[in-house]
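Let me give you the structure first, and then I'll get to my questions.
Note that this complex is displayed minus one protein chain, with the remaining chains in position.
Presenting chain A:
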Amino acid sequence: MSRTMTIDELRDLLVECAGGDDAAAPAGDISNVPFEDLGYDSLALIETATRLKLERGVVVPDEVIAQARTAGELLAEINERIAA
């Protein structure tokens, strides 16, 4: 079984894919902050999903991505698939 992902790793991936390396960059535990408040739209999440697949082999379908409202929810979906 692969190692599960941490919230910090997910945050770094989000920043890498969709930007945020500035004063408004998400810091600390972003698990319960809505993506909208973090400034990430659906395209940012699709870009992130593509990278998850390429770099970690984790396939999170677009419809699941679209349902995730927070980084915590998305992380749960990712780790469920890593564990499976």
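Here is the rule we go by: a contact is a pair of C-beta atoms (placed from the backbone, for glycine too) under 8 Å apart; a residue touches a chain by one contact, two chains touch by 3 or more; residues count from 1.
Following the convention adopted for this analysis, contacts and distances are computed from a predicted model.
Visitor: Look at the options "Circadian input-output histidine kinase CikA", "FecR domain-containing protein", "Multifunctional fusion protein" or "Putative Actinorhodin polyketide beta-ketoacyl synthase 2" and return the one that UniProt uses as the protein name of the missing chain.
Guide: "Putative Actinorhodin polyketide beta-ketoacyl synthase 2"
Visitor: One chain is left out of this view; which of A:Val33, A:Ile46 or A:Ile82 touches it in the full complex?
Guide: That would be A:Ile46, which touches the missing chain.
Visitor: Please identify, in ascending order, the residues of chain A that touch the omitted chain?
Guide: Counting only chain A, the missing chain is touched by 15, 17-22, 24-25, 39-40, 43-44, 46-47, 50, 53-54.
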